[in-house]
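Before I ask anything, here is the structure I am working with.
Shown here: the complex without one of its protein chains, the others still in place.
And then subunit A:
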Amino acid sequence: MWALQSKGKNSWIEERKQLGRALSHKQCHVQYNHHLEFSRGCQRLTNHRPRQLARLQRSVLPAYPSERVEYTQLAGNPTANAAIADVSTTPFSCFYHGKLPALLPAQKISSVENVKLLDRYTNRRAASGTLYLTATHLIYVDASAEVRKETWILHHHIATVEKLPLTTAGCPLLIHCKNFHVAHFVIGQERDCHEVYTSLLKLSQPVKPEELYAFSYNPKMSKDNREIGWKLIDLKVDYQRMGIPNDYWEITDLNKDYEVCSTYPPEIVVPRAASKATVIGSSRFRSRGRIPVLSYLYKENNAAICRCSQPLSGFSARCLEDEQMLQAIREANPGSPFMYVVDTRPKLNAMANRAAGKGYENEDNYDNIRFKFIGIENIHVMRNSLQKLLEVCETKSPSMSDFLTGLENSGWLRHIKAVMDASVFLAKAVKDEKASVLVHCSDGWDRTAQVCSLASLLLDPFYRTFKGFMVLIEKEWIAMGHKFSHRCGHLDGDPKEVSPVFTQFIECVWQLMQQFPCTFEFNEHFLLEIHDHVYSCQFGNFLGTCHKEREDLKIFEKTHSLWPFLLQKKQELRNPLYRGFTAYKELQPNTLPFSFQFWCGMYNRFDKGMHPKQCVLDHLLSCMNQKIKLEDNASELENKLPFLDGPLPSEACYLSKVGCAASKTSMLNTPQDYQGEPPAVLSNGISVGDANVTSDVEQKNKENLANRRDLHRNDSVDVLNSEAKDGKPQHH
């Protein structure tokens, strides 16, 4: 199983998902807080379900991929020969690409039997099974179920491990993960529990960067492919897309030795009018040398979004070069007589910084700037807010009132709204007022990154595609020095540096998806995958704190890039409702409070019982997959059957039919034509009612399907081949 090929695994997941859909109706999440004792009914249910599952598997699933047996042998569990992992609890199929994770060395504990896994929300009988510790994962194999069910937890995902007071059942071990998975184990022996506890503490908080998963992760990919993977995202191409270099902006390598700013990338975009002396001078006046650089240029009117850190203005200091720098930025947009300078901090915080020799721009010292505060709270407030939110999510059977009050008190949605409001302000300034905006917070790597990237996303449909979103993250977050390592707590370090800044960005994108369901090429799972891997340390992209550090860590030589792996899974990560690149331009989201929803799919993601029992997304995705298969099928059949059109034949009209078919044979024999010339041919022989459908389809094809089709044709064949072999649709 560990060496599973991507194709095999994908297809297997696909089938498992379908099975899951079939079964989801059978699920009974009995959580109606009642006074009845339904133990008998419930027990019957738990006993019953696995059997049904097993029966269904026999009938629905093909033979299990042979690789799976490897794992069974490894785990030393002879009874589990027909093992089947519960994909829902192992969401990172990427991990399967990895090499075999070795169990821990013999002197340490590597497996514990008779471990219970408690269900957080229901009082159903706890699962009982074996817990394995490998070098990279904690794996729990439920032995009580007739069907093998596995729960995988990546060590890097573990946020906290707690040993709770001993109970009669054993020693409880509570694990909180950074992806909001909460696992409550009960281990029989106190000694075992302690050993697992200490092992996990060590494993989840590596001290040296070399211990991170990315440095040992080996997907058996050739060196060339690995390098190509890193070159997939080229920021220069994105600047070219914006028309840079142009008369006003240039890409400079002033920072090639990290002398201007150690946390910026070697190449930065600055106004052509800013001389080297201006740039260097400005860097001395900005916290950590983070000078104003271009983040996004709105080609339509030359208004730009620029970003930097706070100025070292204190109470009265000023810097001529910095003033020149801002002037250069303003003048790079001749269409506007002024520019905005936006400080994303609350005013009070910014003022307090003046005492430390930092602060904000004095409007009197800079020509034609409009200065504005947008109060987004700092990383500590955000960390506490998330903590409170998670407490609410974890509450056992809360009342509606508890939940809503808790949600309000956490302040989480208030902060999400603040980030969104700021981004909307930026986008409006650029688009409607045609004014350039310079954004900063304190160091310009948290709030500034959030706001600049979201504003770009609002302004430019490219960033709402797979590739564009990757570029956006590479550009605004990775290259510009968002301290992923510290914010995500990759290594054992200062817990006060940890903060869900990137999580908030991801959530803002999700909130936008709720308001604009057809404007994103990708779906919610794509966001969740990225969020997982920001913490997983499986890929090199998010390691370290800035470009320089990543070079020092040699991540480009030693690790893999996440993006090619995500692109491989495009089929399951795409948004079926996407209407294409040109369908929508700028987005103007509603930011009234009711437009923000609690994201159950993120914060209660592993509590399946809370999610809709039937998933529209999955349904549509399988429709899309089925569609390509049907289209192929149709052309195939047409090849075999030159007289498909016309009424259903009866023997009497057979001869005449052959005659009329002949005229159309040439078209039908070239199924590829069908792509360019939508179903005019196919529509023959269907009823008038169906004809409407056809014209719809036709129109749709013309509008936006051209590129989508290519995508399907190229990528989905694997999935399709593995889908029901008899060609029978799974649905309808």
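The criterion applied here is as follows: a residue touches a chain if its C-beta (ideal position, glycine included) is under 8 Å from a C-beta of that chain, and two chains touch if they have at least 3 such contacts; residues count from 1.
Note that in this section contacts and distances are computed from a predicted model.
Engineer: Select, from "Eukaryotic translation initiation factor 3 subunit C", "Myotubularin phosphatase domain-containing protein", "Proteasome subunit beta" or "Glycosyltransferases", the UniProt-recorded name of the complex's unshown chain.
Structural biologist: Its UniProt record gives the name "Myotubularin phosphatase domain-containing protein".
Engineer: Would you indicate which residue among A:H137, A:K417 or A:H486 is in contact with the undisplayed chain?
Structural biologist: A:K417
Engineer: One chain is left out of this view; which of A:E211, A:E321, A:D460 or A:E631 touches it in the full complex?
Structural biologist: Missing-chain contact among the listed residues: A:E631.
Engineer: Residues of subunit A in contact with the chain that isn't shown?
Structural biologist: 25-36, 38, 41-42, 45, 121, 393, 397-405, 407-408, 411, 413-414, 417, 421, 515-519, 576-577, 579, 590-598, 600, 604, 607, 609-614, 616, 619-620, 623-624, 626-627, 630-631, 633-634, 637-638, 640-641, 643-644, 648-649, 651, 654, 679, 682, 685-686, 690, 693-694, 696-697, 700, 729, 731-732
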